[in-house]
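A short worksheet on the structure shown next.
Missing here is one protein chain; the remaining ones are kept as they sit in the complex.
Letters are used for the chains, namely A and B, taken in the order the chains are written, and counting of residues starts over at 1 for each.
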Amino acid sequence: MIPGSFNYHRPKSVQEAVGLLAKLGDDGRLLAGGHSLIPTMKLRLATPANLIDLGGIADLKGIRADGNDIVVGAMTTQHDLIASDLLASKIPILRETSAQIADPQVRYVGTLGGNVANGDPANDMPALMMCLNATFHASGKSGERKIAARGFYQGLYATALQSGEVLTAIRIPVPAAGHGYAYEKLKRKIGDFATAAAAVVLTMKGGKVNSCAIALTNVADKPLLAEEATKILIGSALDAATVKRAVAAAEAITSPAEDPRGPAQYRTKMAGVMLTRALARAKSLAKG
Amino acid sequence: MNDMTPTSAERAAKLEGMGCKRKRVEDIRFTQGKGNYVDDIKLPNMLYGEFNRSPYGHAHVKKIDTAKAAAVPGVVAVLTAETLKTVNLAWMPTLAGDVQMVLADGYVLFQNQEVAFVIADSREAAADAADLVEVEYEQLPVNVDPLKAMAPNAPVIREDLKGKTEGAHGKRKHYNHIFSWQAGDKAAADAAFAKADVTIREMISYPRVHPCPLETCQCVASFDKIKGELTLYGTFQAPHVIRTVGSLISKIPEHKIHVISPDVGGGFGNKVGAYPGYICSIVASIVTGVPVKWTESRIDNLSTTAFARDFHMDMELACTKDGKLLGLRCYTIADHGAFDACANATKWPAGLFSIISGSYDIPAAHCLVDGVYTNKAPGGVAYRCSFRVTEAAYCVERAMDIMAQKLGMDPADFRMKNLIRREQFPYTSAFGWQYDSGDYQTALTKAMEAVSYRKLRDEQKQKREAFKRGETRELMGIGVIHFTEIVGAGPSRNCDILGIAMFDSAEIRIHPTGSGICRLGTKSQGQGHETTYAQIIATELGLAADSITVEEGNTDTAPYGLGTYGSRSTPVSGAATAMACRKIKAKAQMIAAYMLEVHDDDLEWDVDRFRVKGNPERFKTMTELAWAAYHEVPPGMEPGLEAVDYYDPPNFTFPFGAYICVVDVDVDTGMIKVRRFYALDDCGTRINPMIIEGQIHGGLAEAFGIAMGQEIHYDDDGNVTTASFLDYFLPTAVETPRWETDWTTTPSPHHPIGAKGVGESPNVGGVPCFSNAVNDAFAFLGSTHIQMPHDHWRVWTAAEKLGLHA
Partner (left out) sequence: MAKSQVAMKINGKTVEALVEPRTLLIYFLRDQLGITGPHIGCDTSHCGACTVDLDGKSVKSCTVFAVQADGADIITIEGIANPDGTLHALQEGFRQMHGLQCGFCTPGMITRAYRLLQENKNPTEEEIRYGISGNLCRCTGYQNIVKAIQYAAAKLNGVTFQEAAE
C-alpha cells in the first residue's frame, strides 16, 4: 500500500521545526517514530501534504536526571527506555510498560513523545504518564510551556497540544523510594493494544497505603486517572473489601467502545481485573 | 568384496531416500534471500494494476466516473465492467458452477468487492488513481447471517439469478439458496434415533476464517501481441487448472498460455482459486500490450480472495445407554458468500463433508447441507484441509465430547469404545467411504499413555474441587480427539474439476551420467517437494537424492496435474513418481540383463543396482545403466531412460491421529494457557520425518490460531471488521505453544509406497482438540458447547453465563 504524496522536511532543531509548523499550518504534520502515522498514511486515512521529521533533532533524544525528576526527550525510543539503567533504578514501571508495547522492531523506532502526543487512547504511555504525574514540555511560536499529563488528554486524538506546538520532552517526578508499581495489560497477543490495562504506583507506610495513583488504558476515548478509586484506597491495607470498592469506582469511570477485543461490558470488567492484579503486585513490591 | 566395500545399508544411507531426515534443497536459496516470488518479478515496461473497491456490503452501482483517475499522470487505462463486457469478461465462471463478477456490474455484493481496475506505470500512480475513481452507490439491505438467508423476507443477494429455480446442483428452494446436498441413509438414521437410549443435539458453528499465507495473491500477466501468447506468472497452487480455466474464459488457445508458479509464499488453500485480479491483469496486458503486475494488499487478501469454513452444523448423535453409537444426523447451513466460488471437486458442493462419521463405527448416518448466499466475500476454500474435512472433523469430535458428557463417560473411554477396530479395515462407513487402513486403538492408547492421561484427569478433579472451594480461579481442561482425514483427491470415479479427473503426474528423465530431473503437476508452497520427491526417486531408483532436480510450476514443461491442496501431493503425485520410477526401473532391468547376459528374471534389485541372483559380484549400478541407456540398449529397444506416469488413485487415503491438549483457563479474564499439546499422527509410510514434523508443527500452530481467535467477522452493515493483522489473530512465537509430536505407521495398502499425506492432519485434528480442551474446562458446570473462536471475551462470557463471576 502506498501513501499519498507529501513534501518531506527534516529540521535540525526544535526552533526550525516550530518555524516549519508555523509556516505550513494545517498542511504540516510531525513525524516521530512513524509507527502510528505511516500505516495510517498507507491506508490513506491520513494524507498530510508535508511531513516534518523530528528524527534529525539531536536535542530531542536522551534521558537525564534533573533534581528529583527525570527528563526524557520526546524522540527517545521505547528501546532506549528499556535499555536505560537510570530508569530501571528510578522508575522501573517505565521499563515494564515499554516492554509491553508492540514488538522489538517497533520499539527500536517508536518514541515516548509520539506515544504520548498523538492522543490515541489505546497507547500505553498516556495512562502511565498520568499515573506518574508527568509534565509535557511543548514548544511553539510563543515559546515553551508545560502541560500536566493529567490535564493533557481531552478525547479521541484530542489533546491540549495546540497546532504549531512540538512536544519536546517529558518530565517525570521520581516516585518515592520503596514504591510499589505495576502495569497490568490484558492483550489478545503480544504487541496488541490493550483490551484494558491498569497502571498503579503506590507507597505503603505501616502496612497501609500512604500514596497511590491509578490510571487506565483503552477503556474510554482517553486515558483515565482513577481518582475516586485512589481516595478509597489511601489509608487502607488493600484488604479485599476495600480493593473491591475501589475497583468498582474505577470501573464506573470507564466507557469503552465495543471492538474485536470484546464488548464494552467485558472491557470495563477487565479494567477492574487488571487493576485488582496491579494493586496486588504493586503492594508486593512496595516497602513499608 | 573386501571390508572396504560398502554394505547395502551404507549405500542406502548415502542415497538419502525415504525415511531420511534430508535437509531441504529449497533452503539454500531461501536463507540467502534468493527465493523468486511473484512480486520479485520485474519485466521490461511492466505496468501496475490496482483496484478501486466497494466500501459497502450491498449496493446498486449507479454511476462510475473514471475521468479523474484516468487523468492521473502515469495512468494508462481504467477498466470497469463496461470495458470487460467488450471481451465478454465482466463475469467469470467459478469452479463450483456459479458465475462471479470480475468487476462490479450494476451492483456490489460484499465489502471490498472489485469495482474498477486502474493500470499505471508505477505502483504510486495506480494507487493514487484507484482512489480517484468516483462511484455513485445506492445502498441496499445487507444480510451477513447465513441462518437468516432463507427467511421469507431476506434481502435478495443475487438479482442475476432471479427466477432461476435450478442451480448447478439441482433445485433451489429460495432465492438465496445455492444447493442442497446429502449423503447417507436418512431412513436408517431416523430408525437408529428412534430406538436410541440417549441422544444429543447441538448447533456447532465453525466460523468464517481465512488461510492467510504470508505472501498474498499476486500475478504478472504478459501478453505477446505478435505471437498471440500469454505468459502468466502467479501465486498458483494449481497452475495447470489456471491455464485450462484461463483458456476457457479468455478463448486464448491453451497451447498459447504459459502459466508459471515461481516460489510460492504459503498457500493453505488461498491460492487455489481464480480471482478477479488475475482476469483484470490478463485483460490489461492484452489491452496495453505490455506486462501488468497485480499485488494484493493484506486487507484485500483477508477480505476478498477466498475464505474458509462458515459452516453451521446442527448435529445429533444417538447412542445406547452403555455408550455404543447407533446413529448420526447433521443438518448444515453453509455460507458461501455472494458467489459460489467454492473450491471443491465439481460433483461435491459440500466437499468430502460426509467424512463426518470420523473415526467411529456408526451404523447409520445422514447429512444434508444447504448452501446459501450472503453479502460476504466468495470462496469456501479448504484452509489446510481436504475439502470440508476440517468442518466435519470438528463437528463430530465436539459432538463426541457432548455425548460422553451426557452418558457420564470419560471422553477418551467413549471414543475407545466406538473407534473402528483394526480388524474392520478396509472399513466402509455409513456414508459409503472405504477407509483404507487404520489402527486407531493403538494410536489413542499410545497418546493416553504418553501424557499419563489418567493422572491428568485426577489432577483436574482436584483442581475442580479447589475451584469450588474458592482456592483458585483457574479451570483445567483436557481435550482429547481421534480424527480421520480423507485426502488425496482423487479417484476419477469420485472427483473432477470442471470435468478434468483429479489424477496427478510425474515425468522423470534420467540423464546419461545418472542424475536426473523430475517434473510434476503439483506445486509446493513450502511443503519441500524439491526435497521429498527426490527421496522417493532415490529409494525407488537407487540414485542419490542430491542427483535429482525436482521441478514444478511451469505448465510448458511439467506434465498436467491438478496441483497441490487437500494433502494430495504425496498420495497422488508421490504415487505417480513411484510408478514412473518403476517404469524406468523395468527398462533398466532389461538393459542390465542384456549387459550381464542373463535373463531378466535372474536379476534382483539391491539398493542401487541389479545383481545376478546368487552371484552378487556381478551387477550393474543404476548409474551404469543410465549411461548404457544412451549408448548400448538391447537391439530393438529405444534409447533413453525416462518415463511419465499419470496416476489415477484407486481410492482416497485416510490419515489419522490422536491428539491431547491440556489448558488452564483464567475464568476472570478468559485467557487460556496451553500447558501441553501432544500430537500423534499416522500418515502411513514416512518419506522425510523432519519435514513431517515441520508440517505438523505448522498445522498445529494454524489450528491454535483458528481455535483461539481467528474470525473473519462482519458487522450487521456488512463491514468486515477483522481484515488486517491488527485484528485477525495470527499467533506470534510467544503465544504459540510448544508441540510434542509422535507417530505410528500404518501404510496405505493401495498406495505404491504406502504414504497417505500429512500436511493437513494437524489442522483437522488440532482445532477440535483445542476446542475440546476449552469446553472440557467448563463441562463439569453443565456447559455443553462454547462456540469458537475461544478468544478472551468469548471465554469470559461463557464463564459469566455460568455465574462464575458472582
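To be clear about the criterion, a residue touches a chain if its C-beta (ideal position, glycine included) is under 8 Å from a C-beta of that chain, and two chains touch if they have at least 3 such contacts.
Nothing here was measured: the structure is a model prediction, and the numbers come from that model.
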Partners of the unshown chain among those that are drawn: A, B
Hidden partner chain, touching residue among B:213, B:649 or B:670: B:213
Residue among A:11, A:191 or A:262 that touches the chain left out of view: A:191
Option from B:307, B:739 or B:778 whose C-beta touches the chain left out: B:739
Contact with the hidden chain (one of B:157, B:299 or B:495): B:299
Residues in subunit A touching the chain absent from view: 1-8, 10, 34-35, 38-39, 41-43, 51, 53, 55, 79, 102-106, 108-109, 190-191
Contact set of subunit B toward the excluded chain (per top definition): 23-24, 26-35, 37, 39-40, 42, 123-124, 212-216, 263-266, 268, 295, 297-299, 525-528, 690-691, 693-695, 697-702, 724-726, 730, 732-734, 736, 738-741
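The rule is short, and it goes like this: only the chains that are shown with their structure count from here on.
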Gap in Å, rounded to a whole number, between the CA centres of subunit B and subunit A: 44
Complex contacts: residues of subunit B adjacent to subunit A: 123-124, 127-128, 131, 297, 299, 668-669, 671, 709, 713, 721-722, 726-727, 729, 731-732, 734-735, 791-793, 796-797, 805
Residues of subunit A that touch subunit B when the two form their complex: 1-2, 4-5, 43-44, 103, 186, 188-192, 195, 260-263, 266, 269-270, 273
